[in-house]
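Only a single protein chain was left out; the remaining protein chains are all shown in position.
In order of appearance the chains are A, B and C, and numbering begins at 1 in each one.
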Amino acid sequence: MADGRPGSGRYTLNTFDFSTTLGNAFFNTPIFTASGCASSGKELAQFFDLRDIGAVVTKSVMNKPRYGRPTPRMAETPSGMLNSIGLQGPGIDAFLAKDVPWLIEQKSRVIVSIAGETVEEYATLARKVRSVAGISALEVNISCPNVENRGLVFACDPDASRRVIDGVRRTIGGEIPIIAKLSPDVTNLPEIARGVVDAGADALALINTVLGMVINLDSMRPHLGGKTGGLSGPAIRPVAVRAIYQVHAALPNVPILGMGGVSSGRDALELILAGASGVSVGTASFGNPSAVIQIQRELHDLLIAKGFPSLKSAIGYAHRVEEE
Amino acid sequence: MADGRPGSGRYTLNTFDFSTTLGNAFFNTPIFTASGCASSGKELAQFFDLRDIGAVVTKSVMNKPRYGRPTPRMAETPSGMLNSIGLQGPGIDAFLAKDVPWLIEQKSRVIVSIAGETVEEYATLARKVRSVAGISALEVNISCPNVENRGLVFACDPDASRRVIDGVRRTIGGEIPIIAKLSPDVTNLPEIARGVVDAGADALALINTVLGMVINLDSMRPHLGGKTGGLSGPAIRPVAVRAIYQVHAALPNVPILGMGGVSSGRDALELILAGASGVSVGTASFGNPSAVIQIQRELHDLLIAKGFPSLKSAIGYAHRVEEE
Amino acid sequence: MSQINRSAAQLNATVLANKRIGQYHQIVFGIGDLVKSCRPGNFVAIKVGGESSRMILRRAFAISRVSESVSFGGTMELIVAPHGTGSKWLCSQPEGAEVDIVAPLGTAFGIPTAPVNALLVGGGYGSAPLFGLAEVLKARGCKVDMLLGASTGAKIYAPMEGKRAVNSLKIYTEDGTMGETGRVTEPIKTLIDNREIDVIYSCGPMGMLSAISALTAGTDVVHQCAVEEAMACGIGICMTCVLPVMGEDGKIAMLRSCIDGPVMDGGQVQWQMVGQVPEGTP
Partner (left out) sequence: MSQINRSAAQLNATVLANKRIGQYHQIVFGIGDLVKSCRPGNFVAIKVGGESSRMILRRAFAISRVSESVSFGGTMELIVAPHGTGSKWLCSQPEGAEVDIVAPLGTAFGIPTAPVNALLVGGGYGSAPLFGLAEVLKARGCKVDMLLGASTGAKIYAPMEGKRAVNSLKIYTEDGTMGETGRVTEPIKTLIDNREIDVIYSCGPMGMLSAISALTAGTDVVHQCAVEEAMACGIGICMTCVLPVMGEDGKIAMLRSCIDGPVMDGGQVQWQMVGQVPEGTP
């Protein structure tokens, strides 16, 4: 039997290789938190040991401190939720001075997520991140409004996406991998993906939330303070699987950090079979503080039960062409 | 109190005006079936009187008979489902000869939905529809692959969308309104909407399904015969509300037939407040054969309870600017 | 008014009994006068998961039996395998629970007008509707033989009462834990060759139905089978449940197994093409 094909449970807990890589970054396990769904990590430390998961992906941080959007900032929807946080945060300086050292002290793997309003801001953020040791990767959240271009979201504009990644790439050097986080709200996702990879992204994070809205039937106005919000949770999982499958088909050599509605090991496996090298767990942590570690355990056992010799052999397995 | 503002239940069942219009077509009520979710109407007639609802929107029909996609054609997902039917149908000639006369005999209002693979096919379909009396409106489903342009979905391409509607407009004349049905899977929905309205669409249908995929964990391949499928049901309601709100804000004078995850009167009201002049009920009928008529009743009572003097006064009410 | 779904009604049915039998649950519902419209072969579509469920589609189950009693009125019995989230939910419903059902749906087994020799073949829970069918056939003077098969004994559903209506009953399990070891299709060829049967009624996995169709092909034996395709609506409006079936005009059509089935003519179903679409599709 060829390498990478599931056998019949021949691989045991001891021989199973659960590790993954995103660019030149190595992770013991493929399950991460999702940006904005674990704050800076401290809050979840009560529920599991942060060292045990693949990495903590921190909330997207901007250059300056930021209040975010007015409340209400959330609305539950069928099997999902809308959020409109508006990137509230302490700003990159305070973040690098306080939150990152704490995580490193815990021996947690850290992926820092950054967000900006201009191409320049992203480059500035990258430069600051570069100055701190111990960070495993940089996630560049480009699903932010571009103030230099009528607030059009960077990730919805192939050209602006490329320019952001290009600026980050040039600032950060080749030391830590760049993961470009894309929005699914585009006509041609593989095109955007190809653009940011050409510009220097080592990996892609798919998917950010889907733009949605809820009307409050009492006020009869948009419920969220920010009017529209990002849809996340199990409701969007089929969109995430499709996005990952499409992009993996177009760019089979580019590692993907998958996310969107994962709330069990079987969900994580779906994303991996579609082409994800790692999986971030977001909204599921809101309903279950131990979700990340539970999903990791379930995925581990499921991969072994399916007969995969390693996590890596399952990545993109749904694309195989051979006949059974 | 100004017209169109909800009062406190002063309007009763007798004075309440539930009617709506899409272009020059008048409907007694604003609740319709959704294309592809009521077949040609006959199947639902056992559960309610088709005359009692606003209109039956028939399954998108193509010029030739068509087998559609291989099975499995559906997968249930959290609060939603994927379908990949592939426009199975009898072809326009058999459809106009058999299905439409039956509906007209039942005194049901009929909106015919058409789908094509070329600009020319849409025009042919429109010409054939024009030759039959008694049809209230034509829904042009442009979420179909364009065989003349690498299978790129018409509705994802502003230029192709416009050309389809332009062709239909010129063929059908001004007798029955054209409703262009758009896909939400685009970067800039208002742009596509504006394009088809400029080309002659009298109204817009929003939204068609969202592209998704499910991987079957037994076969470890895409579950659907057609690999990807369209996501529908409550899971996508926030996307529908957002799409309707965005397009109504951009084109306040263009009537919208809203749809996407409506399964109760309160859901229908959400879409109407966002800007829909009518609401199609799709997937909800699969779980509840009486859904269309039940939703219609609930919406009626809810509008009165909220104090609206008429359905029309609630359309787009969430956009109002005055302070309370 | 249309003829499609013409006996179907939607109602809240009360669970009167829920008993585990082997790997299945035998669930009895009170459905009142609706029993009068239920025929062997029909199915029911059930809403699962309760009010705030993320499961939005009904689940289909063959009607195993209906009866009328003085104390309970009309009752309907289902044999349910706890397969996934929806069927497990159904199996967990206690006596007294109310369940939203739409029934009866689909085609029924055709009943011969003259007495014939009938062979009833059931795979797994597919035996459920066959006992009710056997009673009807018996009442028409037919000779009724039954073959039941499953992977293992716990998946054989063969109630005591049911056996009264059959002339013979033979059980096959693949692991030999009950009856003969082997597949239920094995003895059929001999029965056909010996002209012992006129019609086969079958219900079970698609592979079994297909195998029986292969055996009856080119013979005079009629094969009525109840197919099982994934159904989103159960009432003919979604087109998800289609099968390629040869029409009288010699053309293949993709028929809906919910309204043109589940009982279909096994000789017309294009088994080799299930899961595909015919050639020449645009």
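Heads up, the rule we're going with is that a residue touches a chain if its C-beta (ideal position, glycine included) is under 8 Å from a C-beta of that chain, and two chains touch if they have at least 3 such contacts.
Just so it is clear, the structure is predicted and the values come from calculations on it, not from any experiment.
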Partners of the unshown chain among those that are drawn: A, B, C
Sole contact to the chain not displayed, among C:Gly49, C:Gly153, C:Pro205 or C:Gly267: C:Gly49
For subunit B, residues in touch with the removed chain: 78-79, 234
On subunit C, residues whose C-beta touches the chain left out of the figure: 49-55, 85, 89
Interface with the undisplayed chain - residues on subunit A: 36-39, 42-47, 59, 62, 64, 66-74, 76, 78-81, 83, 85-86, 88, 117, 225, 233-234, 263, 283-290
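The working rule: only the chains that are shown with their structure count from here on.
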Chain pair showing more contacts of the two, B-C and A-C: B-C
Nearest-to-centre chain - CA centroid comparison: B
Where subunit A and subunit B are represented by their mean Cα positions, the distance between them in whole Å: 34
Centre distance in Å when subunit B and subunit C are each reduced to the mean of their C-alpha atoms: 36
Whole-Å gap between the CA centroids of subunit A and subunit C: 46
Residue list for subunit C, restricted to those that touch at least two other chains: 54
Junction residues of subunit A, two or more chains touched: 78-79, 234
